[in-house]
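Dropping the structure in here first, questions after.
Yeah, one chain of the complex is gone here, protein chain that is, but the others are all in their spots.
This part shows subunit A:
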Amino acid sequence: MNDIKPAVEVRAVSRTFGGRKGASVTALESVDLSVAPGEFVSLIGPSGCGKSTLLRLIADLDTPTSGELSVFGKPARQARVDQDYGIAFQQAGLLPWKTVTGNIELPLALHGAGRSERRARVSELLELIGLTDFAGHYPDQLSGGMQQRVAIARALAESPKLLLMDEPFGALDEMTRERMQNELVRICAETQAAVVFVTHSIPEAVFLSDRVVVMSPRPGRITDVIDVSLGGPAERDDSLREDEAFFRGVAKVREALHGVPVAGARGVDTR
């Protein structure tokens, strides 16, 4: 393993979508970004700022119009073929005809892992997400939060060193969301994976991230990168949500998003 290579390296990447009658939309314009191994980076910005597009480019679900993109020093396409990353979307996207176990082991089964190996890995992951009792359940028997946890377990199935997450908690209620954030901090600490996390929730980005990348739309580009680093996983619990440092981080990200200073950290809406 070469730890010097960044988990994700984005250099001068642009993505233009061709519209009808020659009209085109610039979703991303000359974006530069580097994510270190084990680092948690959030992409935040209003709708249309290209944060999901950037994630899809890293995942090689889309190709840049210009610029260079590498994952662990390889082209994005090679990294995808080599299964160097795991991914979770806003929709859990579980296969409704498979059980929780069947869903988690899907990538393992597709890549030819043996039955006993799959079962062992699934039981580890079920323990990690706290759903051991639900191994034989079908997705329609689970709540939204449970489904999303299964999707995260599926993303972690092959122990990737990079986790790509596109608003994975976007469809969840606030209480479930905070609990899932706590779990994600713990899971990241256990797996040591780098994470690129797309969100439009400021507190979520501040709570989870080492760095928050602020983006703006039309054309989509990075306007600011804010270091938050609120400490190791041990300190990141619910008490952090009421900590002065957390509020300061929220205020900083908010200022960067709106482009104007917000008077004081008090009265910060933590939604």
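By our rule, a residue touches a chain if its C-beta (ideal position, glycine included) is under 8 Å from a C-beta of that chain, and two chains touch if they have at least 3 such contacts; residues count from 1.
Note that in this section contacts and distances are computed from a predicted model.
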Choices "Quinol oxidase subunit 4", "Iron uptake protein", "FtsW/RodA/SpoVE family cell cycle protein" or "ABC transporter permease subunit" - which one is the UniProt name of the chain not shown: "ABC transporter permease subunit"
Per the touch definition above, residue among A:Val35, A:Ala59 or A:Met180 touching the missing chain: A:Ala59
Residue of A:Ser66, A:Ser143 or A:Thr223 in touch with the missing chain, whole complex considered: A:Ser143
Residues belonging to subunit A that touch the chain removed from view: 59-61, 80-81, 83, 87, 89, 91, 93, 95-97, 106-107, 110-111, 134, 137-143, 146
